[in-house]
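Apart from one protein chain that is not included, each protein chain of the complex appears where it belongs.
Let's turn to subunit A:
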Amino acid sequence: MRAEVTSALGRYLLTVADDELILGYRDSEWTGIAPLVEEDVAFSSLAQDEIGHARLYYMLAADLLESDADHLALGRGPDDYYHASVLETRTTPKYDSSGAHRGGGDWARAVARRFLYDLFDDLRTDALVSSSYAPLAGAVQKIRREEQYHLRHGAAWWRALASAEGEARERLEGALLALWPGLLGLFEDAPGEDLLVAEGLLSRRTSDLRDAWLERVQDHCAAVGIRFPAERTAAGWSIAVSPEAGGRQGRHGPAWAELYDEMTMVRRLEPEAVW
């Protein structure tokens, strides 16, 4: 592989790994406080899978970038993470040290974000499974098998909240609208994706996955009678809001500073520690 291709692939894999790590981290925060005990188990397991996938992508990136996976995961500066910013916001409630609820917390938002992200990730991994870079194609094949469980879990909750009527359904609708610009930000290309497509390392650019994703989300909205926030016209999809972009270039929202600080705290305390 030519040097510029190697570095573009490494950089692209960081965007994928960062998405998985950050969503896995945020979803792990539901452990112990999910609305059902079965969901404590399920969300913890989903989060663990994502962090496992992140680890695998970091290992692949580390080979290409001559770095190491632990450094890539936790040793970069805050401006060198390339996840979509929609994944970095907290969905769990906050409590003060006396145990009093300080606000926040929205299970519907956690469910909607996970499911709609997984629908995106399914399209993205489908674009990687035939990669000409064999280690990546093999890893993604493995990841896709595990992700089938995620999709089933997400679809079941999507239906459950939408059909519950009342507050559950309202929260799901509210979550979809609130997340919408951020979800569209998932489709921002990483630098160098054109080159990766030309070299057969990636079958479609991230931005090229958007229309297929909109179709899928529209179907899931229609199935439960939720208003879908985009319209299809003769000229293509008409979307009223602008995507919240910048994440793939390392520009993030206000939630990121706090998350970065918390996530990297242990490593910064003892950077040389061996686990």
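Here are some notes:
Just so it is clear, contacts are C-beta pairs under 8 Å (C-beta built on N, C-alpha and C of every residue); 3 or more make two chains touch, one makes a residue touch a chain; residues count from 1.
What we mean here is this: contacts and distances are computed from a predicted model.
The UniProt record for the undisplayed chain lists the protein name "Phenylacetate-CoA oxygenase, PaaJ subunit", from the options "Formate dehydrogenase subunit alpha", "Phenylacetate-CoA oxygenase, PaaJ subunit", "Transport permease protein" or "Phosphate ABC transporter ATP-binding protein, PhoT family".
Set against the missing chain, the residues A:Ala3, A:Ala100 or A:Ala134 yield one that touches it, A:Ala134. Residues 38, 41-42, 44-46, 48-53, 55-56, 59, 134-135, 137-139, 141-146, 148-149, 152-153 are the ones on subunit A that touch the missing chain.
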